[in-house]
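For this view, one protein chain was removed and the others were kept in their places.
Coming up: chain A.
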Amino acid sequence: MDFSLSGEQQQLRDSVRGWLKSHHGFEHRRAISRSESGWDAATWTAFADDLGILSLADIAVPHDAVTVMVVMEELGEALITVPFLETVVTGAAVLRAAGGEAAQALSDGIIAGDVRLALAWAEPDTRYGWQPRTTRAVREGNGWRLDGLKSVVVGAPWATHLIVSALTDTGTSLFVVAPDAIGVSLMSYPTIDGRRAADVRFEGVVLSGDALLGEEGAALPVLERVGDISIAAMGAEAVGVMRRMLADTIEYTGQRKQFGQPIASFQVLQHRMVDMFMQIEMATSAVYLATLRLEAEPAERARAASVAKVTIGEACRFVGQNAVQLHGGMGMTDDAAVSHYFKRATVIEGEFGTTDHHVERFISVAG
């Protein structure tokens, strides 16, 4: 049993934190998320060149879940907009499961800062199930023909490649699709947390044979695992998001004076902030559990991920809502950083399964 970080991991954490602190303040974040494309090229380039954290997408080596956890917590605290989760965690996990030359080429592209991925999996009627209902790929000559509609593909407007789940004759399969291919249309929009997503329609998209990623019909267990990897990493991000909300709330209530004293001197608010802290501590433990069980057999891995998602979801809601509440009217405004953190926490609560969803999944895997 050892929960300590290696010297290398500590160094990486410090350099990521230092860089974000000096280059990714809240004003930078605000300006980026309000820009037309929402794309933060400077941060992505620095992730590739200065910090080297895009190399965590290298599929030639095993997934380094603990280092990802350490990095994600820092990214959460800085409320980054760039698709690190979507590309380096979720996307690379799909590539790693698929293996092969094409996947390695994409992995190399990510590390160089040239490739950004978005996983198009959800459809209007699938909710959190990984199996597509209407998106289909049928064989045509040596390749495929793809039709369907995917909803809220986070990061799609920034992506160089989409990874698309589709039904084929033998089950669920994954394909690499260029967003600008003929027959692909992106209906892009901002997300409530200041990022970008798109609903993506595929109409008779012609794909070559090598667009298939991994084995045909074998994608469901891959996606289950990718989901759990994503939950662990996103949970670490959530911990960073929540730590910032608690720190901001403590600072605000320490400065805000009513009834002739800082409102933090009222015990009811002190205890609320203690409750927030306790929720964050539970979430931290839950993230450790999910992260350290990623290599366990599927049922055990799934159980840990669902335990984590339930704990993180409840913490995100409690900490987020109370951070806003204790900021009073200020917390409601677009000007206050806390409202933006709250919205990210709200999105995290709903990504890869809500609390209710994972309570049900826990029941089904815990037996």
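Methods note: a contact is a pair of C-beta atoms (placed from the backbone, for glycine too) under 8 Å apart; a residue touches a chain by one contact, two chains touch by 3 or more; residues count from 1.
Throughout what follows, contacts and distances are computed from a predicted model.
A.B. asks: Just by its UniProt name, which of "Peptide ABC transporter permease", "Biotin-independent malonate decarboxylase subunit beta", "Acyl-CoA dehydrogenase" or "Dihydroorotase" is the chain not shown in this complex?
C.D. replies: "Acyl-CoA dehydrogenase"
A.B. asks: Pick out which of A:Q9, A:Q131, A:T160 or A:T354 touches the chain that's been left out of the picture.
C.D. replies: Hidden-chain contact among the options goes to A:T354.
A.B. asks: Can you say which of A:A159, A:I229, A:V324 or A:V365 touches the chain missing from this structure?
C.D. replies: The missing chain is touched by A:V324.
A.B. asks: Of A:A102, A:V152, A:A178 or A:A218, which sits in contact with the chain we cannot see?
C.D. replies: Hidden-chain contact among the options goes to A:V152.
A.B. asks: Can you name the residues of chain A that touch the chain not displayed here?
C.D. replies: The list for chain A reads 122-124, 127-128, 149-152, 154, 187, 189-193, 197, 199, 201, 257-260, 263, 266, 268-269, 317, 321, 324-325, 328-329, 331-335, 339-340, 342-343, 346-347, 350-351, 354-357, 359-360.
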